[in-house]
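A single protein chain has been omitted from the complex, and every remaining protein chain is retained in its original position.
On to subunit A.
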Amino acid sequence: MAEPTNPALTAPSPAAIPASEPQTQSLPIRDSKPAKPVAKDAAPTDGAGDADKALTPAELKKKAKAEKAARRAREKVEKEQVGGPAGGAAPGAGGAGRGGAPATPKKDAGAGAAQKGGKAAPPRRGSGPVGAGAPAEQKQKKDDKKVAVFGHLYGQQRRTTVAGAGKEVHPAVLALGLQLRDYVVCGSSARCVATLLAFKRVVESYTTPLGTSLARHLTTHLSHQITYLSTCRPLSITQGNAIRALKLAIAGIDPSTPESSAKATLCDFIDSFIREKITVAGQVIADSAAQKVQDGDVIVTFAGSNVVKETLLLAHNQGKRFRVSIIDSRPLFEGKSLARALAKAGLDVQYTLVHATTHAIKDATKVFLGAHAMTSNGGLYSRVGTALVAMSAKERASGVEIPVIVCCETVKFTDRVALDSIVVNEIADADELVSSLPPQQLTGLPDPGANSPAPIDNKKGGKPTSAAPTPETSAASSSTSPLANWKDTPNLQLLNIMYDVTPAEYVDMVVTEMGSLPPSAVPIVHRMSTNL
């Protein structure tokens, strides 16, 4: 019996000790390793021993294999644990930060994760036979909720609180992270500006520790902020571009410069970046895009883009008379605020949802779209649904193609390429799809006594009885939405992607601060603007 298991026991031990953090990380393994031999020594004395004796060699082999697999998986998880935090930050700084105090809680967490990971190691295929414990089942359920095609996009869960954020993270960044997560700061330009402003405060309050130089240490210091932000919501292309520029600027600072002047240089750099790449760029784009608007136009736009809003407002202020048709989509309803802003300015606004795209496009003369990013192959990477609108504009039944104009700052250009919307995307929390009504409606539910016994019944019964979906009871019925416990329903998946890629052939013109270009010019402009 000991023959087949022993090598399995001893083999992992040299590899088990992760290179970077021998002290803290190897502890859980030490803890768990002795546990096994003890169990085995005890085995012959009690009932388990009989079971072992009854096992055939084949079964023994199997058992050994399973144990080995479990151990390997555990190692892997632990390695990931080490690799995760260390990936973003420089290892030295990470070690310093995590010195002694956090070691004990970390150990527990590591052991827990190892256990869980070990059991759920085969993610999908091993659905039954291995004696899966409760945590394993849970994990499997979670996997089940991930749409397979988008498997590569499910990162870690978006952070829910500031708890657990590193102590290096600046308060301004902490706040920004939560705002980003809750879509308070939404839209790629706004996210970029907010990030830069927060980083400016980071730079302002930064003091170089002894023994390092600003150019070296500030980058790693910023990395902590960036890692935190990206756990709140994956970084946008603009954020990435801005961060890259900022890091380049930091690296370009001469180590001999005094700290105060270096910080001032950096703050100036951030200010001028925002001004040049976003504020002024937006104005320039609005200027040149507004020239494309003519009297009598019917302009269709999708969701809420800031540049498009500026463009339309500018055109309106120039005295042009045109109609705007806004197509909006669930779950963010960004077009609503655009509609509100335009209506307030006195424009003639029509508002529909994405189901009515063909109706909205029917009498359109131009389509203005905002962008999240433009990919190097000319694709327009923008809020999901944009592609449908652009496609409808290009394939109208009457055969007349409507020009599709994209308003996009060059800071949104990226060298990534995307053939379809699956390569690059962002998965948002699918629970956003569950409640069809905005949260304030749910909290402001009419009190059940005033209404009718029906809502009480619903709540008590727990299951959605056949509440007639009339507008009056829709508030009540949405509280018991059929999707409410979709996470416990096997085989049901909800997918809430944020973006899609509109092929370059649907885009006629990209209006940037460097002029109006065809989508094929994106890589050239991107190269020019990054080499500057």
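FYI, contacts are C-beta pairs under 8 Å (C-beta built on N, C-alpha and C of every residue); 3 or more make two chains touch, one makes a residue touch a chain; residues count from 1.
One rule holds in what follows: contacts and distances are computed from a predicted model.
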| field | Per UniProt record, name of the chain withheld from view ["T-complex protein 1 subunit zeta", "Actin-related protein 3", "Translation initiation factor eIF2B subunit beta" or "Nucleolar complex protein 4"] | value | "Translation initiation factor eIF2B subunit beta"
| request: Can you work out which residue in A:350, A:376 or A:530 touches the chain that's missing from view? | output: A:350
| request: May I ask which residue of A:307, A:387, A:405 or A:511 touches the chain that does not appear here? | output: A:387
| note | Per the whole complex, from A:66, A:249 or A:497 the residue touching the absent chain is A:497
| query | Of A:275, A:321, A:340 or A:527, which one is in contact with the hidden chain? | reply | A:340
| Footprint left on subunit A by the chain that the document does not show | 147, 149, 329-331, 336, 339-340, 343-344, 348-360, 383-385, 387-388, 391-392, 395, 397, 420-422, 425, 433, 436-438, 440-441, 453-454, 457, 463-469, 471, 474, 477, 481-483, 486, 489-497, 499-501
